[in-house]
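Heads up: the structure comes next, in structure tokens.
Complex shown without one protein chain; remaining protein chains in place.
Chains here go by letter, A and B, matching the order in which they are written, and residues are numbered from 1 within each.
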Amino acid sequence: MLKGKHLIDLEEFSLDEIREILDLSKEIIINPERYSDVCKGKVLATLFYEPSTRTRFSFEVAMLRLGGSIIGFSDPNGSSVSKGESIADTIRTIACYADLAVMRHPKEGAPKLASKYSTIPLVNAGDGGHHHPTQTLTDLLTINSLKGKLSSHTVAVCGDLKFGRTVHSLVKAMNKYENTKFIFISPPELKIPEYIKDEIDSNSYIETTNLEEVIDDIDILYMTRVQKERFFNEEDYLRLKDSYVLTKQKIEKSKKDMIIMHPLPRVNEIATEVDEDSKSVYFDQAKFGMFVRMALIIKLLGVEIDA
Amino acid sequence: MLKGKHLIDLEEFSLDEIREILDLSKEIIINPERYSDVCKGKVLATLFYEPSTRTRFSFEVAMLRLGGSIIGFSDPNGSSVSKGESIADTIRTIACYADLAVMRHPKEGAPKLASKYSTIPLVNAGDGGHHHPTQTLTDLLTINSLKGKLSSHTVAVCGDLKFGRTVHSLVKAMNKYENTKFIFISPPELKIPEYIKDEIDSNSYIETTNLEEVIDDIDILYMTRVQKERFFNEEDYLRLKDSYVLTKQKIEKSKKDMIIMHPLPRVNEIATEVDEDSKSVYFDQAKFGMFVRMALIIKLLGVEIDA
Partner (left out) sequence: MLKGKHLIDLEEFSLDEIREILDLSKEIIINPERYSDVCKGKVLATLFYEPSTRTRFSFEVAMLRLGGSIIGFSDPNGSSVSKGESIADTIRTIACYADLAVMRHPKEGAPKLASKYSTIPLVNAGDGGHHHPTQTLTDLLTINSLKGKLSSHTVAVCGDLKFGRTVHSLVKAMNKYENTKFIFISPPELKIPEYIKDEIDSNSYIETTNLEEVIDDIDILYMTRVQKERFFNEEDYLRLKDSYVLTKQKIEKSKKDMIIMHPLPRVNEIATEVDEDSKSVYFDQAKFGMFVRMALIIKLLGVEIDA
């Protein structure tokens, strides 16, 4: 039963609960009309203490397409609700108005703290470099929908594996499905942290700095951005950055049914020439993100769907 | 008949009109479903020339829970609608789009001026230190709902009574009901102004600097914040501030059915340990604020409710 739960860290949801959300997402994709009014009369509060238009839109449109409505603020200036006020008081007030809240906050742990005082379900929409569980749900739905299953995939993650919270969360989630293999592709400066690898069977992953060497083994290629400011010096950055820009040429030898994912926004880590390739699914991913949030809202609100 | 009226200053509404709003609020509380669609097709414009997320949310959610919809801006930057434009022109344009408008403005009198040019009902959501009539309606509904009546209460207001517009407005409103007694509790620097006391029968109030001395006489304890910047020097502030912070210990001798109110946001003038006490109703107050605004919107729009 997900009704009334908060979603702060996806680790707190069981595999069964995740499957419940993914299954409902797929039903919504097939028959969106059926769900277009199920949240009529319900109000979602979007509390964005730092701007993230893309994530905000995704939640808002999910609620609107269920027939619900929205209140919220979208940047630090808007958050006067909390001027000198504790986050506990803010969420208790919001809970008087709304049926469900989504919080984005620059400080790690803020949504967790708020959830302790919230009488309505609260969803973490990103807290600093910490968690962003609905991005991971989005990635799982994308993989499940486009590859037909969540187990037995070779998942390559490429780019900045040290700081990318999206990647850490995806690796932890995929590691729970049977027979997943990982390929970690990054410059030495940006390798995946030990504490993530510690959770994975040592026979289930390899590390490399070279994408082209492993391209023909990959089922799912998850790209992330290599940010200049992560490097100690300019030379290293300039030397390395092009190795992690995906081009048509680099995917020539890839499997026919490989898919290329990216959490967006993309800057230059995937050349636009790759967009036309049917393997590129990053814009589909955005659409899956809307559907998975629709399912999540329905589940957390415990909305009854007529048979 | 409230249909088509503006609400700029609560003094302009008769006791009968106020009762009409409070009565409808209570009906909505009992049967919200009945009202969930009565404003379908109606649009509320929220014109916030200074941010006040809490007040904005309260109006927005009121309209949404009546089935209506919202346009608006929420901070001075958003108010380009008025760039170099007179407030008269702005409201005349808004009246082309919306059915009802709510205005918050840093300048006293701005909503009054706008109302003169408005062909749609306009509600003042706070103009400088001047009026904030829906806060007072909220307070009246809270008292009426939780104490069963508006007459024959001993109302203590505590803290900054000099500058607190919420308090002035509440005192003037409660003074119209029979047999109200007031206790004004404040440091000498922040006493209630003479022009407020002049309206009250001299046998109907006392003034004191000491909350604990009078605590057992109080039916309704209305707390407000004592702001540092109101004092001439730091020592006075430090000496006095703790006297006006409500603690569990200070309410030990209070009546069993005393209620503690606060307009929120609270900073530290009520210790969080008091929150669990059933006498604390400040979060309920926020919810009453939503219901009273729902009733106000229905009345000003003159929406017909099917019997």
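Going forward, contacts are C-beta pairs under 8 Å (C-beta built on N, C-alpha and C of every residue); 3 or more make two chains touch, one makes a residue touch a chain.
Remember, predicted model here, so these are calculated numbers, not experimental data.
Student: Looking at the full complex, which residue from B:F13, B:F57, B:F73 or B:Y282 touches the chain that isn't shown here?
Tutor: B:F73
Student: Could you pull out which residues of chain B are in touch with the chain that's been left out?
Tutor: Listed in rising order, the touching residues are 41, 43, 45, 69, 71, 73, 77-86, 88-90, 92-94, 96-98.
Student: Footprint of the hidden chain on chain A, which residues?
Tutor: Answer for chain A: residues 36, 51-54, 57-58, 60-61, 64-65, 69, 74-75, 264-267, 272, 283, 286-287, 290 touch the chain left out.
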